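Input: a single structure, listed below in structure tokens.
A single protein chain has been omitted from the complex, and every remaining protein chain is retained in its original position.
Right after this comes subunit A.
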Amino acid sequence: MDKEEELKIEGMHCATCVLTVSKSLKSVNGVKEAEVNLATGSAKVILNGDVRLKELVKAVRKAGYDVATQRFIVKLNVNPEEIPKIVKKLENVRGVIDVQSNPGLGTVMIEYNPISTTPQEILKEAEIKGEILSKQHTEKDIIYKDLYDLLRRLLIGVVFTTLSYLFPTFSIIFSLPVQFYSGLRFHKGAYRALRNKTTNMDVLVSLSSNLLWFSSLFLLGKQTFFSDASLLITFILVGKTLEAYIKAKMSSDIRIEPYRATLKDGRIVSSNELKIGDIIIVRAGEKIPADGIVENGEGEVNESILTGEQKPVLKKKGDSVLAGGILVNGYLEIYVTRSWDRSYIMQVTEAVRGAYNTRVSIQNLVDKVSSIFVPVVISIGIATFLIWRFIMGFNTINALLFTVSVLAIACPCALGLATPMAILTSVHRALKRGIIIRDGSILEEIRNIDIAILDKTGTITKGEYSISEKIEFIENALQLASVAESRSLHPVAKALQKLGGKGEVEYFEEFPGRGVYAKVNGNDVIVGNRDFVKNNCDWDAKEDEGDILICINGKPGGVVSLKDEVKEEARKVIDYLRRKGIEVIIATGDNSKSVDQIGRELNVKVYKGMSPEDKAELIRSLKEKGHKVLFVGDGINDGLAIKEADIGIAISTGTDLAKSAGKVIISSLMDILVLFEEARLTVRKIKENLTWAFGYNSVLIPIAGGILYPHIVIPPEYAALAMGFSSVIVSLWSLIPF
């Protein structure tokens, strides 16, 4: 069986890195698919059951990069001889990378993937008991580690570069920390890449700064460029730090730290320590720390973080509340119904994390270009040197300066960031409006949709039936039916209950989706759909004989026709889809006459009486004919159809996202408009970002090479500044919502 694993990759700077990591992951036997994302610094790997996570980590490390892992030590309560058995057990737990034991101390050190599991989960799954000894690190540490490292190096760079410009005589001394501490991450990266017979951005940075620094050493006493080499590294670090800051900021926006929860007995705990059944107190202004049911109190809750809806919702005893909402006013006592790990907000976070790793088809082009980019730039650099030195007759130093500028200005980072940054920001923006995009590729695919199938009840209609027509063959049949239905919660039963009737239900049995049987005032009453009633009554009912049949004591009692009202927003969405040239179809399980009426009213084709399997089959047959199909339906009932469609959208009715098969989860039909708009914006942003990244290099590389000499010359340090900012601009441009 296939498994999916997400890894946080460290040390990736550019599009070439993405290729290298992706290649190394795919080289592991049993890896079916590996999607590496530069913007999030993560890799999503699909593997068959036998591959050990350790092999993946080894492959990534061998390629010169690192995987963010965490370790914890457990003191086991077992005899030393039992430890090897436990180690074996632990090695097979999902997310575990390595297990090392110290039988003497009775401890095991477990290295694990913090993205897919936690120490507690590992111990639970391996069914072992033990005390965790080491202090745990949070995911925040991983995300911010890179940023802090860059900041440290940048600070050293700024201080010593300034000093080397202020005191040029000592520039060789002041440039040392910059060249060999601040720039170390580039030199290391370049070394790793070259050892693996590949090239990346680090090679360009390291090559250009070392060319400046070592040629200065060679020219000591004459013309030196120590300060320029320092400034080059510092400027690149400015760009890299800004880029890391943007990434960290984006990641922290979707990362949810546990909240503070006040238990009824006054104790204050973290929300991840809460257990099902705990009663917690929430006062006005506080965040709701857990999913649960209001046990006591009343108040208005702002759930905009979950639904995108700004208007607060009144919650009183018996209402459900979700972690993350803010109690605007009032006081609530909440009975916790779900653990923090399974809370709705954590499910959303998980779902969105998946979307961030999506690859879109345009990325393949970018990968192809990136793989040859650095060697091409180095060749241009060499050609530049040869032309200036031997054709134009410049001295070696000046010819070298042009070469260094070429190397410093060419940056494939922007190419690598263009697509993921655009998707990341769109997914993020949609989330803020309550739309959960689980798979970012739909933002590109949605453009190709030519048929949209909508479920009826609850999706385009209100699901609140009213009676449009009623006929009685036996006196009081309608009243008896109304009493019989008084025990049912079905929307059709609610409509019949309005007919009013008095009597006592002596026996009641409900047959979901078909009808009810009840004994009312001594009469056998059967109410339900045509097939159900015909099977149990002396009645050869015709097709057009109403939607709901009533059988009294085995004889035809009466018929009722129903009407379901179309939601206003459904009309708007259907109009919008039509304007986009998309054919709209309604597929519903309902077999009543009202379906035809709705079809006529909205002027759409209707398929009625469809089982979930029929809907999926309909989608399959349309796909076989070459159509691209979008399906919108209820998250749980229409799971099959949602899965089958090219783009399956679930209208979330519950709070258990894990049960929903949709690539997108929306809370209202109108969200489809937002989704199409967001998709249009994403594709435009990707194109703009790529135009910027390609355009930037094609314009600036020749200028750095001296094509406009003597009018415009770009010195190496400014070339470096431009390099750093190309990624920053792509990142910032993606964030702008137009």
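In this section, contacts are C-beta pairs under 8 Å (C-beta built on N, C-alpha and C of every residue); 3 or more make two chains touch, one makes a residue touch a chain; residues count from 1.
As a working rule, contacts and distances are computed from a predicted model.
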Hidden chain of the complex, named as in its UniProt record, picked from "Thiolase family protein", "YHS domain-containing protein", "YeeE/YedE family protein" or "NADH-quinone oxidoreductase subunit NuoF": "YHS domain-containing protein"
Contact partner of the left-out chain, one of A:P168, A:P375 or A:G554: A:G554
Among A:V99, A:I526 or A:I550, residue touching the chain not depicted: A:I526
Residue touching the undisplayed chain, where the options are A:N535, A:S621 or A:T691: A:N535
Contact partner of the left-out chain, one of A:E273, A:E475 or A:E509: A:E509
Sites on subunit A contacted by the missing partner chain, in the whole complex: 509, 511, 514, 517, 524, 526, 532, 535-536, 554
